[in-house]
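The other protein chains are all here in position, but one chain of the complex has been omitted.
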C-alpha cells in the first residue's frame, strides 16, 4: 500500500486536497507536523510522496515550501490540486454564537476571516493554533468554544458547523502539490504545467534573458517568484510555473537553454494542470504547446536542419 | 510629535527596524496587532507612517503586506530598513537549559530554529505565540519557561539571554518598509529603489513586455513576485523592486511606459536603498541609473529631439 | 519659383516620380547627372529640394543614395513617391522589330528586361547608356535603333512605343524621395513614415537593442539595411524606415532613446507615406501610431507620472 504524507494534522485543507487526487485511492495517508517534515519524509523514503501547499495557502508557510523544494536531494512535483478555501465556525453541538467567548485557528485563517470575526464575534478572544484542524481538535477537547476551520475538520472531530463560508474574500483557492522523488515523468496530457527554479548572475537583464528563452519558444509563464538564497545576500532563486511538459520539444529545448544560461537550474516537475479544461490523467497524448511551434513544427524543423547539415536542400 | 505605527507588540523585529530609521528619532512609536492594522492606521491618518516587514520576514505575513499595499487608498514606501535576524533563547533569571519544559515563539521563528530546538531541547513542548515579543511577555508572566525571540524582547521584559544566535541559518536578514500616504517623494540619493505593482493582460509574453520596458531603459530588477488578485482566477499583481528613483528621467519614462502598457500600475514609492553603499539621505543629488542613459544622456537626447522636431539638425 | 533637382536627364523614372508630387507644380525641374550631384545641389542651396531613387531603383545606384544621405551637412526626406516601373521599346517612327540591330539602355533596365531581349531580340547588340532617357536620346539622334525606357522618354524625344510592358517581372515599383535641407517637418497625416540611420557599437545584440527601442513603443519597421561605413572595417550604418512621425510622442520617445543608445543617429525625415491609404497631405491631423500607445495614452501616462513625482496619487 503506498504511503502518502501530508501537512497535518488530519482534516486540514491539505488532507482535503490530497483526497481529491487519484493517487490517494487505496493509499495510507500520513500526517506530518510542518511542510519541512513532509518533504523530509519523502526524501528519506519513509513515504512514497507528500502533499504540501504551494500557492496562496491558508495554513502553510508557502515560502518554506519553495525553499524546501530546491534543497537536496532533488524532489519533483507529480500532481497538483486546486482546492476552494472555505472557512466555517465549528462548535460542539449545542453551542450558540452568543456562547462563543474564545475562537481559535491558524494565524492565516484568522487573517482571512478577520472582518467576519470583528463584526460577529467582536468580544471573543482570538487564539492561535498550529493548524485549523488542531483548533477543531482543541474545541472538541473543550479547550476553546469555537474553531475557524474547514468543514472537513468538523466531521473529523464531530463538531457542528455553526456558520459556514465566513471568509472575507469568498472564492479564494489554494494550490497544493504532490511531491515525490525523481522518477518517470507523468505522461503528457496536452494540458500540463512545468515548474522550474533557477539562479542567474546578479546583473541587469539576467531575468529578462531567462524569460526570453521561454517566450521565444512559445512557453507561457503562469507564476514567478523570487526567493532570497539562504546565506547569499541579494541573490535569488526564481521560481517559475510554465505551461507545457518536459517531454515536449519546445519545453525540452527551453530547459536545455536555461541549463546553459543559468548558474543553476532545478527541474521541479511536469504534471497535469488542475482545473478548467485539464485533460484526465492518462487520457491524452502529447499535444501542442500553443505558440511558436508544436511538436509537428519541431519535427519538420529538425528534419529540415538535418538536410541542411547533410547538404541536401529539398 | 510624529506618530509611527509598527507591527507590534513592542520589542519585535519590526520595532527594532523602525528604531534604526532616522524618522523614529523623537517620534511616538505605536504598536499595532497585525500588518493590516498598521496599514489601516496609516490610511485613516491616526499615525503619520507605519513600519511593516516586506521580504523574508520572521513574523509577518509578507504576502498580506503586498496585498495590503495595492488596496485603496494609495500608500507609498518612503524608507526601507534591513535588519539581521538574530534569535535568542530568553528565560527568567535563574532558569537553566535543563529547566526548560516549554518554549514559545511565533511560528516562523520556530520554523527558523527548528534544528536547534530538536537538538538542544528535544523534550520541550513547543508552543505558538502571535509574535516573538508576545512569547517573551508570556515567559515574563510565567506562562512558559522560554521564548525564542530577539534580544530586544529580553530587555523589554527583563529576561536573560540563555543562548544567543540559535537560527539554523545564521545571517538571514529581513527587509522592512516605512509606509506613508502619498506626498513629496524622498529626494533622490543616487542609490535608490522604486517599488511598483502592475497587472497585465493574461496572455503569453505580457510579463516579458513589462520587463522589457524596464530593461531597455537600463533599469535593474531586484525582486519580482506574482500575487493572485483577490477574486480573479489566474490573474496576478506583479510586485517589482527596481533600482532608481521616479524623479530620474529613465525611471520616469519607464513608469509612464508601464502606465500605457499595463491594465493597472500602482506606484509604491521611490526611496533610498538600505545597506551596502547606500548614500546618506539628503547627502546626494540625483545621480545616474547605470546603463543605457544617465540624466545627462537624457537631457542631451531631449535637446536633440527638440531640434529634430523644430527642423534644426545641428 | 522653387527649383527642384532630379536624377537626370529629362524623362527618367525619377522625373516621372517628381512630377507626381504636389511640390513639382509650378517648380523649375533641374536634371542632374548622378544622385551625388542631386544631393550636392540641395546641400549647396542651388536648388530647394531634390528627387532621388531610394529603393529598388531601375537606374540609380541606391546604395550611393543611402551613403550620400548620411554625409554632411544634414538632409531630410520631406516626401516620397512610389512609381510603377514600366519598360517600353522605343524607336524612331517607322522602325519595325526586325529592323532593330542595336538596343541601348541603362544597365539596370537591361537587367530587368534580359529575358524579353533574349527571346525577341536575340541577335541585337545590347549597349549601355548612362540612363534610360539618354538611351532614348541616342535613338532619336540615330546612334542606336531602339531604347529600353519609360514611355515618358518616348514623348520627350518623339519616339514611338514599339512594344510596351516588356519587364521580365511586371509589377515592380521604385520608391523615390524628395530631399531637402532641415526645416519645419511636414505636418503629421496619421499615415507617415520616419527614416533613420544609426550606428551602434560592434557587439552582439546591439542591433537587437536598437530594434527593441522601436518595438516596445509600438513602432513598426518597414525596411532595414546595413551599409558599411566608409573607411571603417566591419562597422555599419543601419538604415531604417519606420511607421509614424517624429511629432508623435511614441516616435519622439523612440528617437530620443536611439540618441542615447547609439553611437550616432541621423534623423532623415518624417513624411507622408505614399500608396494605399495614405492621407492627403494637409488633410489629416496627428493620429495614432498603432500599438502600445497612441497620443492620448501618452498624455494620460505623462499626467499620471507628473502626479507620481508630485506626490499626488489619484
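We just call them A, B and C in the order they show up, numbering each chain from 1.
Note that in this section a residue touches a chain if its C-beta (ideal position, glycine included) is under 8 Å from a C-beta of that chain, and two chains touch if they have at least 3 such contacts.
Because the structure is predicted, anything quoted here is derived from the model rather than measured.
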{"item": "Chains shown that the absent chain touches, full complex", "value": "A, C"}
{"item": "Selected from A:51, A:76 or A:133 as touching the chain missing from the view", "value": "A:76"}
{"item": "Chain not shown: contacting residue from A:121, A:219 or A:255", "value": "A:255"}
{"item": "Residue among A:26, A:45, A:94 or A:184 touching the omitted chain", "value": "A:184"}
{"item": "Contacting the left-out chain in the complete assembly, out of C:207, C:295 or C:313", "value": "C:207"}
{"item": "Residues in chain A touching the chain absent from view", "value": "74, 76, 182-185, 209, 212-213, 216-217, 246-247, 252-253, 255-257, 259-261, 267, 292-293, 297-298, 300-302, 304-305, 308-313"}
{"item": "In chain C, positions touching the absent partner", "value": "34, 36, 55-56, 61-64, 107-108, 111, 114, 128-130, 169-173, 203-205, 207-208, 211-212, 215, 218-226, 228, 230-231, 233-234, 236, 238, 290-291"}
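In this section, only the chains that are shown with their structure count from here on.
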{"item": "Fitted rotation between chain A and its twin chain C in degrees, CA, nearest 5", "value": "180"}
{"item": "Rounded Å distance, chain A centre to chain B centre (Cα mean)", "value": "25"}
{"item": "Centroid spacing, where centroids are CA-atom means, of chain B and chain C in whole angstrom", "value": "57"}
{"item": "Junction residues of chain C, two or more chains touched", "value": "none"}
